[in-house]
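The complex appears here without one of its protein chains, the remainder shown in place.
== chain A ==
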Amino acid sequence: MRAGGEDFEFEPADLVRAYVITKGRELPDEQQLSLITLVTAAPQDGRRPARLTPEEQRLLDICSAGYLSVAEVAGHTRLPLGVVRIVLAALAEGGHLLTRPPVPRARNADKDLLEEVLNGLHRKFG
């Protein structure tokens, strides 16, 4: 298991609350928040965003020092993916979170990306 994981393992009560706060909300559009959509906290001008739930605040904190994929946010918090997607969607909707969805699939885009992936693998592993 990864070091430091204990620090932000959610307590049972938090988990229950996470389900409560997400209750009734629609699951976000898959294109918006896919497993590999990259997310980061929006710049805040030094102010703390008001009226965030503890879960929203915690996920926003995790996203505050750079970009992570939605899957990584779930992995680091050990929250179910569905919960994470709903909380992140709420943050994005409130303007607290920036998202970079993966490019839509298209044959040409694929080819460029695949070339870049292949070159990257060669650079990295020889």
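A few notes on this one:
One rule holds for everything that comes next: a contact is a pair of C-beta atoms (placed from the backbone, for glycine too) under 8 Å apart; a residue touches a chain by one contact, two chains touch by 3 or more; residues count from 1.
Convention: contacts and distances are computed from a predicted model.
Only one chain is not pictured, and the protein name UniProt records for it, out of "ABC transporter permease", "FAD-dependent oxidoreductase", "ATP/GTP-binding protein" or "Ring-1,2-phenylacetyl-CoA epoxidase subunit PaaB", is "ATP/GTP-binding protein". Residue positions on chain A in contact with the hidden chain: 2-8, 12, 15-16, 19-20, 22-23, 27, 30, 34-38, 40-43, 58, 61-62, 64-69, 71-72, 74-76, 78-84, 86, 98, 100, 102-103, 105, 107, 110-111, 113-126, in rising order.
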